[in-house]
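Note that one protein chain of the assembly has been removed; the remaining protein chains are unaltered in position.
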Amino acid sequence: MSDPGVPPSPARRTVPFRGGGFAPQSRSWISWATLVVVLGAWQGAVSGGLVSPIFLPSPWTILLALKSLIVSGELWRHLAASLSRIGLGWALGTMAGIVVGVMMGLFTSFRSGGIPMVSALYPIPKIALLPLFILWFGIGETPKIVTIGFGVFFATVIATFTGVDGVPRSLIRMGQSFGMPMFGIVRKILLPGALPGILAGFRISASTALLLVVSAEMVGAQLGIGSFVLSAGNLMQTDQLLAGVAVLSVLGLMIGLLLSRLEKWLLRWR
Amino acid sequence: MKARWWAACAAVVALLAAGHAQAADKIKIGVLKLVSSGPIFIAQEKGYFAAEGLDAELVYFEAAQPISVAAVSGDIDVGITGLTAGFYNLAGKGALKIVAAQSREEKGYHLNAYLASPAAYEAGLKSFKDFRGKSVAITQTGSTFHYSLGLLAEKYKFPLSENRLVALQSLPNMVSALKGNQVEALVIPATIAVPMIERGEAKLLGWVGDETPWQLGASFATPKTIAERRTLVTRYVSAYRKAAKDFYEAFLQMGPDGNPKNGPEAGALLAILSKFTGQTAENIRPGIPFVDPEARLLVDDIYHQVEWYQSQGLVDKAVEAKAIVDLSFVSGHFNVPK
Partner (left out) sequence: MELSAEGIGHSFGALEVLDGIDFRVAAGEILAVIGPSGCGKSTLLSILGGLLQPDKGRAALDGAPPADSLNPLTFVFQDFALLPWRTVRGNVELALEHHRLSGPERRERVEAALAAIGLAEFKDVYPKQLSGGMRQRVGIARALVVRPAILLMDEPLSALDAQTRELLMEDFLDLWLDAKVSAVYVTHNLTEALRLADRILVLSRRPGRIKEMVRVPIPQRERTSLAAQAELAALSDTLWQSIKREAQVADREMTDV
């Protein structure tokens, strides 16, 4: 039923709109356009003589450097060396980190002992430890993998045990109320419940691994994208340096994309 | 009251004007706090720069590379440090020119040593004839250590490509690698080498200077500075040479025993070096590098450096040695190629 008979009045006006906003969206064409504009401005600044190519090589020369890296096949050898280090270091650090993180999420003794250890060791710059790492692990693949694994480990421990903490206690009580054994509760309730947190930690630990590959390859690496970047820097080959850095960022982007996929698939229940 | 105020103002203005008229030209010099830059410290401390009408400011760096970059960017007017592949790549882009010598490896002077680990020594690495195929720690590819090895390979006719050169970025990392038997040998400055030998942690194979003398370091400036402020560079070089002569006479003259002997001024200069480098005089003395008293360059070696780095793929093929040295500031350079 409507209310008829309300006479139109000259003083009647629309209620002013006050909602809207606060809902940013991601539009891929804007992302691409931003990239194009930034690269264009950069190229323009160098070509136009505003910036000396000694200080900032143009995107075009970087592209050329990249092309020669690809054509000579050098890029793949560097990538293969780095990816195997990143892969191995990340996998080992992640596994150890999840185990320790779960222990810290479960047991008072691990938590009390672990938290100060993690807080004390996490911020240590791994480069400061390199001379010791060389004494302990030599100069082969081990110290490189350990360096990466070390950084990944701490990031994962923190993500895991906050993830475990975030699992609602009511779910654990539920498991106990059905007489589930301890291990079953960890495997079927705690770990899946902590998974969103652990996966968020993967993002951080994957970027950490990429960051650390440069430090890791400071020690006696002949091959690897990190050692390539380092030596290009030492040799003042700035176009090569930035080509290497570009490869690292593309790698970071791809790993991020991969993790997004993984997240979407593993957390499809959300 | 008002008149007094005006008078005061006038006095201040006059003072400023006078000060300006007498002000020395400012020059910023980029250096490492190493003994190889000793003449710079001496010139500063003994007022040689001031005597040339220069108000010198020493800008300290932690590594050689940033000095060349700072010279190119104009943050310093003159840089003085070791010559590396990175330097040549930058200079080759028309960004820097060498104007005078700094230290060099010279027979009889102990600047950098080749050391073998005791284990490698026992296993047969006793002289350079055994150097073929051995693993050697260096700081970086394209570093002065790398070039020294290149010269060594040429002299003893072993293919450097067969040696595993392990780039470890820093001296402590290199020491660690030798102690941990991760490498069989290394090239390292005397200040670190001598204590290691004394403690039995390494065996001395020989000194770079005795094996292959070469031009280790130089002063450089941008072509723009050289063209537009030529007298600044001239006065810098002349002050530097005065101090280099002091340095030479105090530390570098050969004694009858074949070792460099102290001159009368050695004590005073050691105190200056100690003050600027933060090392004790006892630590400094054994590692004092050879510095040409006239700042003359081994020009042919600079040409050779560029060629050798190019042959290793470390310096751009387009770089031309001739274009990156300016020989006009010092007379009597050695071995100038035609």
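So that you can tell them apart, the chains are marked A and B in the order they are listed, and the count of residues begins at 1 in each.
By definition in this document, a residue touches a chain if its C-beta (ideal position, glycine included) is under 8 Å from a C-beta of that chain, and two chains touch if they have at least 3 such contacts.
Please read all numbers here as calculations on a predicted model, not as lab measurements.
Among the chains on display, the ones the left-out chain touches in the entire complex are A.
The missing chain, though absent from the display, is touched by one residue of A:V99, A:I124 or A:M174; that residue is A:M174. What chain A contributes to its contact with the hidden chain is residues 168, 170-171, 173-181, 184, 188-189, 192-193, 195, 267, 269-270.
Just so it is clear, only the chains that are shown with their structure count from here on.
Distance between chain centres (mean CA atoms), chain A to chain B: 42 Å.
Residue ranges of chain A in contact with chain B, taken from their complex: 53-55, 130-132, 134-135, 138-139, 218-221, 227, 230-231, 233-237.
Those residues of chain B whose C-beta lies close enough to touch chain A in the complex are 65, 68-69, 72-73, 84-87, 89-90, 93, 95, 137, 140-143, 166-170, 172-173, 175-177, 179-180, 182-183, 314-316.
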